[in-house]
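Of the protein chains in this complex, all but one are displayed in their positions.
The first chain written gets the first letter, and so on, giving A, B and C; residue counts start at 1 in each chain.
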Amino acid sequence: MIELDNVAYSYGGGELLSGITFDMQPGSFHFLTGPSGSGKTTFLKLCYGALVPTAGHVRLFDRDVRGMTRDDIAMARRRVGVVHQDVQFLDHLPVADNVALPLTVSGRTKIDELANLKELLSWVGLKSRADALPPELSGGERQRAALARAVIMSPDVILADEPTGNVDWEMSQRLLRLLVELNKMGKTIMIATHDLALIRAAKTQVQARVLRIANRQLQLAGADL
Amino acid sequence: MIELDNVAYSYGGGELLSGITFDMQPGSFHFLTGPSGSGKTTFLKLCYGALVPTAGHVRLFDRDVRGMTRDDIAMARRRVGVVHQDVQFLDHLPVADNVALPLTVSGRTKIDELANLKELLSWVGLKSRADALPPELSGGERQRAALARAVIMSPDVILADEPTGNVDWEMSQRLLRLLVELNKMGKTIMIATHDLALIRAAKTQVQARVLRIANRQLQLAGADL
Amino acid sequence: MKFTPSDMLSMLVGDPQADRMVPPTGFTARLTVITAAIMAFLAVFALALSLAAGRLADRWGEELARSATLRISAPAEQMADQTAAALRVLETTAGVASARALSDDEQRALLEPWFGPDVPVDTLPIPQLIEVIEGDPGFDAQGLRLRLQAEVPGAVLDDHTRWRRPLVEAASRLRLLGWTSIALIFAAMAAMITLAANAALAANAQVIAVLRLVGARDSYIAQAFVRRYTLRALSGAGIGMLAGLIAVALLPAAQAEGGFLTGLGFTGPGWLWPLIIPPLAAVVGFVATQAAARRTLRELS
Partner (left out) sequence: MKFTPSDMLSMLVGDPQADRMVPPTGFTARLTVITAAIMAFLAVFALALSLAAGRLADRWGEELARSATLRISAPAEQMADQTAAALRVLETTAGVASARALSDDEQRALLEPWFGPDVPVDTLPIPQLIEVIEGDPGFDAQGLRLRLQAEVPGAVLDDHTRWRRPLVEAASRLRLLGWTSIALIFAAMAAMITLAANAALAANAQVIAVLRLVGARDSYIAQAFVRRYTLRALSGAGIGMLAGLIAVALLPAAQAEGGFLTGLGFTGPGWLWPLIIPPLAAVVGFVATQAAARRTLRELS
């Protein structure tokens, strides 16, 4: 689905990531860890075409990112649900509309999708806040809304950057369960997180692999967790 | 230092917090927990005068918030270091200037303060990023910069809202150590967090008390952690 | 990038869903509307000024161009004959709409400023004046002079060229001034609407980033903004134009005593001219927002 082939990335100074080769298999479940500032967000951005590698090749659904037009990228994004680390919304639209945004922009606003929306909102605990505006949400509520927005299209891949940084343990378990369910439906999941307890919990439910960014390289973390 | 006397708060709907009475003793170390959306951020905002209670009284350094002018509030804020949950900076100034901002606006830019700044930046691991602009920071780097900005004035009280949500375990230990040091110097600390491991770690270093918001009330959590 | 009117139309009727993506109010939205309104208001005044200048210039040019004077100096006894002969010549001259000998009273009125009310016109050897009104394609002054020379030796044709030249020059200067000011105001209007649309888009960078993140295509995003801001420029300019028209209509003494200087205002079909302002503002808003949206989008991956 998403392939990185000897990829390097630099924001202008030294190389932040280099020589990264990685093939995201359909139906896999990955965690991404690494110290703060090691390049997890950068790695995810490479994976959904927000950044173009300074060396090497990124292939998104078998097409090289460099050769894709802006519209190609837009179409690919409909198959990739992303939870940003700093979640952003359309601040003038209520939460429900924001969560449904991917449906709206791709012209899919059928009745059954909307039923889906309600169920999703209550799963992430935002049923009572569905009519609130995003600036009126708490930090954790924003993260949950962002996760709901990322999965509403039922995309092939879900990339979540620190989706549980601001939610309590119970809620993070609930969100994890949602992602595990989706993974069991065949979706590919990658979660960047610092929360080792979350990774441990996930390992009991699903066959998750842990990637670690260290020294500009992507490594498969062993059983040391 | 900060006293809440039978305080209630509502954003317009039902009451979010009610009948909260709390006296923050100088030199104390508190954690604040509670489910996402329970009102932790709201509580902290009441504590530094960003919100005025809908009922009851908040006293900031022995003055009722309702009777304070805007300039009084500004002066009180110089004695309270705040780490917002959604950290914001002046995006056009480098990190170092942003961290030194409280000094600048209060007219304190002496040499020794600047030496202090360097030390602080290297403690939070931002020495190499001191000249970067805030939008170029990673999520964890932003949080660390915000913490550094909150403590640079060596304020009497430090209120931190989820200051470790985006940093790795090692770094969060490092930040905790900084706060514990400050507490040992007599500063009053309150940290809102979901990270139970952090609370446990703190308890080994300092006599920390854990407050919990549940059912609109503030409760002292027992030894159940 | 090129835009045909049909592009513009399809954008304007386009997806009402996309419309909701753009914040409906806020300072930047008001900025566009109010800017368009103010500039349209000024443009109405510039138009009024320009049209008034044009009218004035036309009148000066025309009044003088369309009339000529034939002066017949002859011994008293031949005067009537020569006058009749001259009128005959003029009647058969192509390009002369009408010709008429001035009566004694009229001649006296003309002379009055110089000689007082009691000029003895009948006893004085004053030449007879014939007023010649030119037709539309005008007459050939040189040819007429030759014919007159042959048939009415005492006639001198004065086609007012000497008087006309400086007035026509002044009038065309006035016209130039009017069009300069209108060009300036329109250019300023375009610049201001462009600025406002750009500022509005800059303020909405987050909206654009979010839409792009959830897989909206560039054309969808651009359309949402372009539609909004085009309509805002249109409605703002419409309001400004109406306000301007009302103000011009209320201007003191606008059309009174129209004698020498016509009032600042619109006459007849001139009232239709300001109607081009709102569509013009809309086109400017459209092009500016389109360009700004594309530029903002290109900066975003």
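Just a few scattered comments:
In this section, a residue touches a chain if its C-beta (ideal position, glycine included) is under 8 Å from a C-beta of that chain, and two chains touch if they have at least 3 such contacts.
From a predicted model like this one, the values you see are computed outputs, not experimental measurements.
Put simply, the missing chain touches B, C once the whole complex is considered. Here one chain is not drawn; of C:A94, C:L184 or C:A249, the residue touching it is C:L184. For the chain missing from the display, the contacting residue among B:R66, B:H92 or B:R200 is B:H92, taking the whole complex into account. Within the complete assembly, B:R149 is the residue of B:K40, B:R129 or B:R149 that touches the hidden chain. What chain C contributes to its contact with the hidden chain is residues 26-28, 30-31, 34-35, 38-39, 41-42, 45, 49, 71, 73, 110-111, 113-116, 118, 120, 124-127, 129, 156, 158, 163, 166-167, 169-170, 173-174, 176-177, 180-181, 184-185, 188, 191-192, 195-196, 198-199, 202-203, 251-253, 257, 259-261, 263-264. In the full complex, the hidden chain is touched by chain B at residues 49-52, 70-71, 73-78, 82, 84, 88-93, 97, 101-102, 104-106, 109, 149, 153.
Convention: only the chains that are shown with their structure count from here on.
By C-beta contact pairs, the most connected chain pair is A-B. Of all the chains shown, the one with its CA centroid nearest the global CA centroid is A. Using CA-based centroids throughout, the chain positioned farthest away from chain B is C. Chain centres here are Cα averages; for chain A and chain C they lie 62 Å apart. Spacing of chain A relative to chain B, judged by their CA centroids, is 29 angstrom. Mean C-alpha positions place chain B and chain C at a centre distance of 67 Å.
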